[in-house]
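Omission of a single protein chain aside, the complex is shown with its protein chains in their original locations.
Entry: chain A
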């Protein structure tokens, strides 16, 4: 009786007149853009570790409008299987959007549905960005699980990868897993390019850039300068991440979960 569901549901906003819809979208972007100015420095980031009790390590990040929670379990033992490489740890990354995290509702619930294509895509991008930073050979025959949950999506999800990489790296450090360095990440918004970078080693772990956003091709010189700028910003983010990790005793006093007033932004 209680699971008696209607066959089809619609978002109320699909019944808007087309021009109203355009208007609404612009308004939304404007509303959300208000606190986006700060994302290029470490000022616009809220970062916190130790928010999930049961996990080996966890972190929570707010960046622009993106809100991401990440927890790391492991390294834990895995039963012997043929398709695994047992000399190094097996890194498993699962990225999910909460069903209420996007303006368009996601069908089904986390446990009922499989990962959608974009979630799988994000998972692999995040995994690839973090893999080079972990000393995987120190944990043979074991598995490290990273679960990343997006609680609120940014308007065009460009900050999500960046926020997830930072959160996951913090969670790995929080779980006392041996790392070469923290991975810091930055999304260069005009061309929608995400660069993940390890400042101590001066190595870039991943660049995610697709030209689809504006259509125009980039010249190599311009591209190089963009990367340079992104790396500078990564360094700023990195110093903030270090600061948070080193001062996590301060956060220990506030260990009651996610301890702050979340910013209130209205829909529309």
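Here is the rule we go by: a residue touches a chain if its C-beta (ideal position, glycine included) is under 8 Å from a C-beta of that chain, and two chains touch if they have at least 3 such contacts; residues count from 1.
Rule of thumb we're sticking to: contacts and distances are computed from a predicted model.
Visitor: Any idea which of "Ribosomal RNA-processing protein 43", "Ubiquitin-related modifier 1", "DNA-directed RNA polymerase subunit" or "Cytoplasmic tRNA 2-thiolation protein 2" UniProt assigns to the chain that's been left out?
Guide: "Ribosomal RNA-processing protein 43"
Visitor: With respect to the chain omitted from the figure, which of A:16, A:135, A:201 or A:222 is a touching residue?
Guide: A:16
Visitor: Give the residue, chosen from A:71, A:206 or A:230, that touches the chain omitted from the document.
Guide: A:71
Visitor: Taking the full complex into account, what residues of chain A touch the chain not shown?
Guide: Interface residues of chain A facing the absent chain: 2, 4-13, 15-17, 20, 23-24, 32, 51-55, 65, 67, 69, 71, 73, 76, 94, 96, 98-103, 105, 109-111, 145, 147-149, 151-153, 255-259, 261-262, 264-268.
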